[in-house]
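One protein chain is absent from this view; the other protein chains keep their places.
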Amino acid sequence: MSANTAPEWQVREWLNADAPISLAGLRGKVILLEAFQMLCPGCVSHGIPQAQRARQVFPDDALAVVGLHTVFEHHEAQGSAVALKAFLHENRVRFPVGIDAHGNGDPIPLTMRAYAMQGTPTLLLFDRGGRLRMQRFGTMEDMQLGAAIATLLGEAAP
Amino acid sequence: MSANTAPEWQVREWLNADAPISLAGLRGKVILLEAFQMLCPGCVSHGIPQAQRARQVFPDDALAVVGLHTVFEHHEAQGSAVALKAFLHENRVRFPVGIDAHGNGDPIPLTMRAYAMQGTPTLLLFDRGGRLRMQRFGTMEDMQLGAAIATLLGEAAP
Amino acid sequence: MSANTAPEWQVREWLNADAPISLAGLRGKVILLEAFQMLCPGCVSHGIPQAQRARQVFPDDALAVVGLHTVFEHHEAQGSAVALKAFLHENRVRFPVGIDAHGNGDPIPLTMRAYAMQGTPTLLLFDRGGRLRMQRFGTMEDMQLGAAIATLLGEAAP
Partner (left out) sequence: MSANTAPEWQVREWLNADAPISLAGLRGKVILLEAFQMLCPGCVSHGIPQAQRARQVFPDDALAVVGLHTVFEHHEAQGSAVALKAFLHENRVRFPVGIDAHGNGDPIPLTMRAYAMQGTPTLLLFDRGGRLRMQRFGTMEDMQLGAAIATLLGEAAP
């Protein structure tokens, strides 16, 4: 466990949310952050549906499920909020999704860079204290993810 | 079997192709035309992979497999060739794909309108004489599709 | 295509059938013969369900679907008709299934031996003239099987 909290997310715009969402603002909940790209086949077939299943299995007041659109390739095709909105609508993604912000002319967006993510999908789990406890690039089994979330839920709040 | 040939496709631009492709130009081959939209979940999970399997099972000189991007919703998100190129690249679609042309301010593109397609995915089979022999909206089983293609392949050329 | 017809099946007992079934008696139909063992995982998960799908896709008067229980291992566990009946009932197998006969103290049953099958599942296709046209050990794709059956159905009867 890292002693310090994780870097705050840097989001250009939030979809499926009434107001901006932050790591700090979710303190007290376990957080599943699903980093994806709308044209990444592994995200569409595995990462997004798994995050949706987590949303169904765990209660809202215990687990926050948040998407992060980390566009690091095909920027012109994936970069607009309009395209992402259509994607979320068609795939019935109801949880909040932030668009990872770009800066300094870097093709890799800021949050993706800050967490040194290797690609998409990447799944991150934060404990109730906002500490990053798991970061997984690629796929993981549902049973393992369910166990990891429940383990964090069983820890005392900070 | 219809007595007449089917309406020619009206395509704005071809991807994965060196030159324009037409129904008339494929005379002599059986043709599988897969009409899809890049943000349609049933196309991504079912229609496109099935067309790819057909491409692997049947030889090139007997069966032509062609995609048709029939954008009738989310035009801003799906309408650009750049977005479609990224989609084809990420999903490893190697067969030619035409972008169905729009006209007259109609949100439904011309070929989709001419064939009265109900939505996406829609699969169309043409015989060696260019006649439309099957049009299916939604999903169909691989075994049934394999049988339908082989049946058309067994017919004498026109 | 082999010039001669295939060896007749040697069956100890038929289930799901009112009378014995023979290769000769099915002349005029294309035949799918699914050789399996009830405790073979690949048969349960792939071979049997595929034969059931073929039964649904093609009409009875054109394609005969027949099972053959070729017990070559775990004879005590799989050898009884009672066990096989329970298996067919639980797995909703409705097509006729013959129990491949043993002889001469050979652990490999007679029909399996005559066709030199390598294991289970093995799928065999016979044309309308009773000639063996395909024999496949392991798995094959539904689209390929559908095409193979339709191709044989398109041939003139003998």
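To keep things simple, chains are lettered A, B and C as they appear, and every chain counts its residues starting from 1.
Methods note: a residue touches a chain if its C-beta (ideal position, glycine included) is under 8 Å from a C-beta of that chain, and two chains touch if they have at least 3 such contacts.
Source: prediction; values computed, not measured.
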Displayed chains contacted by the hidden chain, counting the whole assembly: A, C
Residue among C:Ala62, C:Ala83 or C:Ala101 that touches the chain left out of view: C:Ala83
Contact residue for the chain not shown (choose from A:Arg12, A:Arg27, A:Arg53 or A:His89): A:Arg53
Where the unshown chain meets chain A, residue by residue: 50, 53-54, 57-58, 141-151, 153-154
Footprint left on chain C by the chain that the document does not show: 38-41, 44-45, 74, 76-78, 80, 82-83, 85-87, 89-91
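The definition used in the following text is that only the chains that are shown with their structure count from here on.
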Chain A onto chain B, rotation angle from CA fit, given as a multiple of 5 degrees: 180
Whole-Å separation of chain centres (CA-atom averages), chain A against chain B: 35
Chain A-chain C separation of Cα centroids, rounded to whole Å: 50
Residue list for chain B, restricted to those that touch at least two other chains: none
